[in-house]
Structures are given as structure tokens and as C-alpha cells.
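In this view, the complex is presented without one of its protein chains, the others remaining in place.
Each chain carries a letter (A, B and C) given by its place in the written order, and its residues are counted from 1.
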Amino acid sequence: MNFDYDSEQNDLREAVRGLLGRAYSDSEQRRAVVRTDPGFDEKTWSRLAEMGLLGLPFAEEDGGMGAGPVEVAIVAEEIGRVLAPEPFIETVVLAGGLVAAVGTTEQKGELIGAISEGTTIAVFAHAEPGTRWTPTAQGVTATRSGDGWTLTGVKEPVPSGARADVLVVSAVVDGGTGLFLVPADATGLTRTGYRTHDGTRAAHVRFDGTPAQQLGADDSPTHPDRTAAIERALAQARIAYGHEAIGAMDTALRTTAEYLRTRKQFGVTLNKFQALNFRAADMYVSLELARSLALWASMVQEAGGDVVQAADRARLTVSRASRHIGQEAIQLHGGIGVTAEYSVGHYTSRLTAIDHLLGDGDWALDRLAGNVTSYATVDPLGAPYTP
Amino acid sequence: MNFDYDSEQNDLREAVRGLLGRAYSDSEQRRAVVRTDPGFDEKTWSRLAEMGLLGLPFAEEDGGMGAGPVEVAIVAEEIGRVLAPEPFIETVVLAGGLVAAVGTTEQKGELIGAISEGTTIAVFAHAEPGTRWTPTAQGVTATRSGDGWTLTGVKEPVPSGARADVLVVSAVVDGGTGLFLVPADATGLTRTGYRTHDGTRAAHVRFDGTPAQQLGADDSPTHPDRTAAIERALAQARIAYGHEAIGAMDTALRTTAEYLRTRKQFGVTLNKFQALNFRAADMYVSLELARSLALWASMVQEAGGDVVQAADRARLTVSRASRHIGQEAIQLHGGIGVTAEYSVGHYTSRLTAIDHLLGDGDWALDRLAGNVTSYATVDPLGAPYTP
Amino acid sequence: MRLRLSPELEAFREEMRTFFTTQVPQEIRDKVASHREVSKDEYVEAQRVLNAAGLAVPHWPVEWGGKDWSPLQRHIWREEMQLAHVPEPLAFNTSMIGPVLASFGNQEQKVRFLARTANLDIWWCQGFSEPDAGSDLASLRTSAVRDGDDWVVNGQKTWTTLGQHADWIFCLCRTDPTAEKKQRGISLLVFPMDTPGVTLRPIELLDGGFEVNEVFFEDVRVPAENLIGEENRGWDYAKFLLGNERVGIARVGSTKSTLAQAKQHAREIVSGGRPLSEDPRMAARIAEIENDLLALELTALRVAANSADGKPHPASSVLKLRGSELQQAATELLVDIAGPLSLASFAEEGSDVPDWARVATPHYLNYRKVSIYGGSNEVQRTIIAGSILGL
Partner (left out) sequence: MRLRLSPELEAFREEMRTFFTTQVPQEIRDKVASHREVSKDEYVEAQRVLNAAGLAVPHWPVEWGGKDWSPLQRHIWREEMQLAHVPEPLAFNTSMIGPVLASFGNQEQKVRFLARTANLDIWWCQGFSEPDAGSDLASLRTSAVRDGDDWVVNGQKTWTTLGQHADWIFCLCRTDPTAEKKQRGISLLVFPMDTPGVTLRPIELLDGGFEVNEVFFEDVRVPAENLIGEENRGWDYAKFLLGNERVGIARVGSTKSTLAQAKQHAREIVSGGRPLSEDPRMAARIAEIENDLLALELTALRVAANSADGKPHPASSVLKLRGSELQQAATELLVDIAGPLSLASFAEEGSDVPDWARVATPHYLNYRKVSIYGGSNEVQRTIIAGSILGL
């Protein structure tokens, strides 16, 4: 048991921080980037690829770097630190993760390599207006059509859905939820993109008898139920978003502390007001507790433990911390905190988005509460968190 | 619509405050009184009777003063202000209220007069180890026995149950819950009294074929279900306890503010520490909001509106305020706050007791939540709060 | 102590309710209800409907269009207006400069401005805060120097709400930089926004909207007759005006409507096979906010009933503090009910996400302001601790 990064991990962090720090050294740079489609900087995306970050968690034989969840967490945290809008988690952890988990050797060969090289942006089209953070599909249906499948229905909101080159789509199949690949130029595919409050992009995606390829071997008339694989991929993404949130909270807190140290009112700097300092101290407490849980969840993933439950735990604590820190960061700044011209409000905006992407704190708490009387105590180093 | 006391009500408050202020002018007086059984001062009880307070809400024809819920609230608040341990709400509002609501003319003639004169202390024996703030009985059963009834089972905790001259007892009857009168010297009645953390007394009361008189006319072989009457009496007591809590919180806050103004640390008085002042300000906010709701609930009762729902609303807000103010009063005092030798902790102790007597905040919230989507908005001046 | 409204007040409430729900155009009220941006023309139209019926400035002196209402009537008027989603009369006109002019302006100024202010013929904006004078307003530095018959104004204001619509500004300027206390030496000037030397820069907010501005003054010449009240007494007028601002800022009616919407939406969202409204924890969350709001409303009624002498009740700080917290709790609730749909914030045509869910997060983010403006919650706590608890 230890919480230390090894030297390679520290090097990785330095490298990512350097790259993203240059790309988004002040909040105006980010504002300029997110103002126009696709809402991120394609050049920065290429540089992430060159550094090997887009292939980080994939097996080397699939064209990846063979690194683990802790490395992904490091990248996510650095993304959060500067609010880099590049769809790293969407493409690498979620869509890429599903391809790596379920895809055939061929599909992996084709897609994992292209994702790692930065030439293909893949996203997971899963949320639907009628569902609420479920691992199953409901409104998009897959139908056998000759050798392949066709999809019908609507996915929304799909993060980066308009820019994506490939969509990994969940859809209702006999006996459960299947996974399919749909290229951007497929017939019967309509994508309507829009900007979201946090500066990123999402889309309404309509499938109208759209041809689709089954993800995984299509060698039986039926499609296996992929709910468990989706649940697992969502859990891994929840953990990664947790780290992005940690990075964002860290910056929000440091920005706030700096503001308190320098902003003058009533002839003195704000850090002469004990009530404000105490609230900043409480923000620090929230942050460090959430950081511990996020790191632990990544370690559980690495150890092969129950990643779904660990992700729920991280989600709950990160959600509570995100609201606390995001709201207090604005309040302690005062008026400037709600402007788009100053950085700190964007952190709150992004934290709010992350919180609602794959299940918020109350949602996670519901899942944990359903189980809470089935055991006496939680042992973070024991079952079910280590196999 | 107005929130002002009239001049008679103000006079009543002054008189009660004078009497109780003399009886409990410092917390040592109260400590001495609660140290020995029955946990209150019989002389003070007589003086309350002499002032007419023990007959306050009862009809004049029954031997009472014919006053209303607002007058009862005034007395309860003054009781809370000095933590007077006399069982006013238990005897007058609960037991007396049930007799007045359900009793025959004879029973009223006998009991209401005796309660009003202070010669009989009656309490409601209702809680059972197996129930949780229900308006029904479960563990005590009533059986027909000749002209009367016998009771079997256990009530606990019964506030002031060992001192009481008469018990009003809820018990299971065919088709619901009935109400019965049991004098202290009944055969088959075993009462084991004890001190509770707030200095008052409670008892374990065992009925073992104990003869009992039905409350209300005993003119049919069956006993009518009294659940609604009990629910109503409990609601009235919840409102009265709410006012007692308001009085206690008011003192706790004033004591705390005084301590902050006078206690020195680091060479200055504590009110030089902004963080502490802000927390005292938040206590004030909680108190005033709870006060508004408690006053409103009494007005609903007076107007003949839905007293049960109004009591639940008051209960919720008073409970939240009680915990907030009770806990902060101790914390802002520091160590002295948890000693029995200083006053403020006793306020927290009593507030905690009140909170758990007839249903705590979460319990009230559950009842309100069950109903919350059945209407669009709450109009405090409209239905169901005015008839 | 009496719960029921008198028959007269019942009738009054009914009259207000009927007026607001039938006389103010539905399209405008729908926009307010759904938290969409109300245009300048719509603001003006709504206020003129109210003013024509004598309902825009009831708290003004009778001779200038006011009604001699009790505080409880004013409370009912405001709550019913909010419940009906009527855009409130522009606060800068009716709660701020109007009462100041009526109390401290000279007769000529009253005649010149008051009727047009009530009717929103003049749209006023506020020139108070500066980049280095926010909560510490008395540190303001914008200067007005007397030059012949004019004041010459130089400096900068910020957080000027809806300044982009404004015809005139009321502006605190430092007229005596040598005054011993910084609160002295400040005067209140009014002048048109198109006076040469006035420039305005809109500030984009987190929700993408533009409602506040920076205003710059470069050698702006203001005729001496545009001084309101006495020279160097501007701080007194500002305090008077900000006291008025705090009244009604609890916004109970508005939060009540938001909560009613939340219930409706929670019924429409399905979670775990049942309406979200039937989730015990969601139901409890709604019920708790609702009860908190009831406590606030009753406190507002208590304060209204006890402030007949015209001065703001000290407990009005409770209304601002708690009112803003509950506005924020209600907007956060809507985001959480929207859940994954809340991500579709700027979706347009072709989206299946309902409008209310699209605006939920921008609205939530924007509403972080309500605990900052009008005297931040920290300022309110300072007032409570100091003037009520004696700390």
C-alpha cells in the first residue's frame, strides 16, 4: 500500500503539464479555442497523440502504450487543472476503452491504432433523453440487416458527437444492450452539434436505419448483452472524470487563495477576514478527502478489484467536493467569479458538467445505500476492492 | 394576518417570565431541583396553577381559562427560556388535551378541574419500545372486563410517568387504538422511574391486567378508534414543544453572544473573530426562521386549519434549528459548553430531548415528502391551513 | 396574532392575482417563467401596463403615483407579481433612484424625472461599484470636479446591470477627496448615458449572457443642476437606496414558482422505472426546500408586519441571506432533476432535450450572483452579528 507516484509517473505529469500549460496558459487562450467548433484545439490533440497519451491505457499489441489507470488519472488531472477541452476521456477511456474491452482483433487493430495516433476521434453515444445514467440503451434499437445491423433512434447528449469520426453506439438488442460502430459518414445518420455551458460540445444524434457494425465478433444471429462491459467502461470514465475534477478543484482553490491574498477591500487584503480564510480551509479539506478517494479508486482499478463500486464511492465524494469548492470559489471571489472573462467561474461550470455527465453524487449514493446493510465495515485494502 | 401579541398576551408573558425567572434565575437552581425526584419543583407547579396556567387551554365550563394555542405557546416558550422542568406540556397539552377532546362531561369535570388546580398531574402513556412516533398503540392491549377494561403490556418511556397521579393510556382495541384512564394506585400497575439526560424524568410502566376506565363514554361493547384524536393531540404537543424549543434556542443564542462579547482569548474578546461572529449570525437566522414557523403553526391551530400538517412543518424546521443552534452554542463556548456546571450545554441537552420526544426532523420530513407532489405550491394563508 | 387575511386583504390579493395573470401579456410572463431573456421592449411594455394601473410604484409617495399601502399589501403585491411571472418594475427606477428623488430631490427634479421614471420612459442604471470598491463601496474613486456650472466626471464603474439599455445613470462620485472619512465627500449625480465621454463595455457572464457592464467616464460634463440632494451627502442617499434594495429581495414568490416547476419536471423524468418525483430522497429534498421557503415567507410576513415605520427591519438581512440561499438551492435542484439532460445547455432546433433542462445549468451558474449582489451574504452576516447580536 502506498500513495506515491513513481519517477516515470512524475515525468509523465511534468510532460503533460508542460504541454497543456503552454496550450492553455491563460484562460483567454481557452476561451478563444472553445469559441469555435469543434470546441478544442486539433493541434493540441495531435501533440497529445505525439506524446503517446491517446494510446496510454491500450495494450501495446493493439498499438497502445500499455500503461495503467494511474497514468490515465495523471493526464485527466492535468486536463482538469487548465480545463483543457480536448475529448481525452471521451475518446480514450470511454470509446477506446469499449473497443479494447469488447472489440475483435481486427477492430482493435484498426481503431485503437487510429485513436492512439490522433487520427480518429471516437466517442461513446449512449445517453438518451429517456434514460438517466443507466448502463443500458432504451431508445435506440438495433435490427439485423443481412450481414450487419441497422440502428434507429436518438442519442443525446453525445459529448463531441458532431466532431467524432466514429461513434460507439449502445442499442437495444434481444436480451439486452449491444454495442455498435458507426462511422461519421454513415447513411441515415444526422448529427446536430451544439455548445454546452462548459465550453465543450455535445450533439443530438439521430439514427434512421443507419448501417452499423457490431462491436466484437458478429458470428451468431444474436448479439450478446454488453451491459456489464458498459458498466465497467462507465466506471472507469467516472474515475477518470473524478481526477479531472480534482485537477479543476485544485486550480479553483489555488486561484481563490491567491485572490484572498491579493485582493484588497476595506484597506486590507481579504485574507485578513477570518471567516473567508476558514471557508478556504474547508475547501482544502474537501479537496484532499476527494483526492484520496479518487486515487484509491484508480488503485482499485489497477488491482483488478470491484471498479464499479469504487467508482461510485469516488463519484459521491468528488461530487460533494465539486459543488462545495465550485460554489465557494465563486462566492469568495465575489462578482468577478460569475463573469466569463475571469477564470474561476469556468472551473465551476466544468465541475458542474462533470458532475452530471455519468451520474451525480446523489445517484451514486443511491447505489451505495442499496447495499449498505449487507456488510459491517468497509476495508479499503480488502474485498471487494482487492481481488 | 398579523404576528403581534395583544396586550393581554404580553401581560401573560411578563407574568410567566416573572414566576419562572424567580424559580430558575440561575442554572444552579435548576440543577438542584432536577437532582431529586420528581425532577421538578412542586411549589412552582402550585404557583403555575395559582396563576391559572395549568387550565389555560381548557373551556371555562370544564374549569379552565378558555385561552387558545397562542397563550399555551407563550407559556411553553417561557418554560424553554429557563428550562423549567415542570411537566406543563405533558400534563396540560397532552394528557389534559386528550381528556378535553375525548372525555365525558363527568371525566372532564373531574380531571380538568384537578389538573387546572394543580392537584392532579396526568400524563399520556403512549410510547412503546416497539413503536416509533406512531399515533397508534401496539404493545399494550385493552380487554373488556365486566363493566370496565383491563390493560396489559408495557409503555416506555413515559415522561413523568412515575410521578403522575393519573395516566392516560393508549391501548390496542378491536379496530384501532383506544384511550383509557388509570390512576396511580391501580392494581397491577408497576412504574419504574428514572432520570433522563435533560434532567427530567421518565418511566417504564407495566400493566398487568390493570383495571382501566375508558376515556369517553363507555356505552357500547366496542371502543371507538381514537387514532385521529391522538394524532391531533400529538400535533398540538409538537407545536407546544416547538415553542419550548424556541425559548431554549433564544437563551442559548443570547448566552453565546454574551460569551463572545466577554470571553477573552489571545488578548481580545472572542467577538473580534469574524468566523465566530458569522456563525452566531447563522444561528440567529435559524432561530428566526424557526420562530416564524412555530408561530404560524399555533395560528393554524387557532384558526382550525390542518394542525397535523402544520405541526409537521414546524417540527421539521424547529428540529433543524435545534441541532444547529444546540451544537454551535457548545462549540462557540469551547470546553465549558460540555460541562454540567455551566448552563449552555443543558439547553443543548433539552433541545435534543425535545427533538426525539414526538418525532424528529427527518421523521417529519418523511411525512411531508410523501405528500409533496400532490400540490403545486404552499400558501400559508390558504387551504389546508385555514378552514 | 391572526392567520387569516382580512376580507379586504383577501379581496386585494384576488385583485392583484387577477390583474397580473390577465393584464400582463402571456408571452412576456412565459419568458420569465422559463428563465429566458426578457428584451428591453418587453420590460418596458410590462412596466407600462403596471404603471397605467397604478401598480408600478405603489411604495412611492401618493403625489408621485404611489399608493398608501400597508407593508402587508406591498408584500402581497410583490409575491403575486412573482408568482404570476410578471417582470418586476425595474428596480433601478422604482426601488432606487425613484425613492431617492422623491425624498431628496428638489421639486424641479421631481417634476422632471419621477413620472417618466415610473413609466420606464427613462431607463436608469446604477453607477456605484468600482473595480476596487465592491463590498467596500465607500472606497470609490470616480471623481467629479466642479468647473463653472458643470461637474466634470472621470473614472470607472462596474457591475452596471442592464447598462446597455439605460438612458440615464445615477452615479456616486467623489466630490471632496480631502474629507476626513471616506464616506464623506461623495455626491450623487445623474446624467444621460449618451453624454460625451461615457463609454460602456458589456461583461460576458458565465451563462453566456450580457447583463452587467463596465462604464467609463472621461471628462464627462454634467450640469450642476443634476446633483441630487446636497453636495457630499451621497453616501446617505446610497445607504437609503440600498436599504430599499434589500426589501423584497427574498424573492419568495419567484422561488416558489421555480419549485413548482421542479415538481412538475420531476414527475416527467423517469429514473429507475418510476417518476423521479417518487424517489424518496428527491421528494424529501423538494419538501425540505419547500419548508425552508415557507419559513422564509412567514418571516417576510413578520418583517413586513413589523416595519410600519418605514425603516427596514434589522431582520431584513435574514431575508436577503436566506432568500439567496433558497434561490440557489432551487436552481441547483433543477439542474439535478435535468441530470444528464443538463449538458445540452445551448442546444437549438433539432434537440430532443426540453427547454427547461437546457437553461437549467446556465441559470444555476448565473444565480451564484444572488448571494453576492445587493450586499453579499458576508455583508448580511456582518450586519446581523453587529446590529442584532451586538458582536
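By our rule, contacts are C-beta pairs under 8 Å (C-beta built on N, C-alpha and C of every residue); 3 or more make two chains touch, one makes a residue touch a chain.
In this text, all values refer to a predicted model and were calculated from it rather than measured experimentally.
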Practice task
Taking the complete complex into account, tell me which visible chains touch the one left out.
Solution key: A, B, C
Fill in the blank from the handout: Among listed residues B:20, B:127 or B:253, the absent chain is touched only by B:127
Completion exercise
Out of A:21, A:52, A:176 or A:380, the sole contact with the unshown chain comes from A:380
Fill in the blank from the handout: Of the candidates B:44, B:107, B:317 or B:349, the residue in contact with the absent chain is B:349
Fill in the blank from the handout: Contacts from chain C to the absent chain lie at residues 280-281, 284
Completion exercise
Against the hidden chain, chain B presents residues 127, 129-133, 154, 156-157, 159, 192, 194-197, 202, 204, 264-267, 273, 275-276, 323, 327, 330-331, 334-335, 337-341, 345-346, 348-349, 352-353, 356-357, 360, 362-363, 365-366
Completion exercise
Contacts from chain A to the absent chain lie at residues 1-6, 9, 70, 253, 257, 260-261, 271, 274, 277-278, 280-282, 284-285, 288-290, 292-293, 295-296, 298-300, 302-303, 305, 313, 316-317, 365-366, 368-373, 376-378, 380-381, 385-386
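As a convention for this text, only the chains that are shown with their structure count from here on.
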Practice task
With chain centres defined as mean CA positions, report which chain is farthest from chain A.
Solution key: B
Handout entry: Distance between the centres, which are taken as Cα means, of chain C and chain A, whole angstrom
Key = 38
Fill in the blank from the handout: Between chain A and chain B, the Cα-mean centres are separated in Å by 53
Handout entry: Sites on chain A at which at least two other chains make contact
Key = 273, 275
Practice task
Check each residue of chain C and list the ones that touch at least two other chains.
Solution key: 378, 381
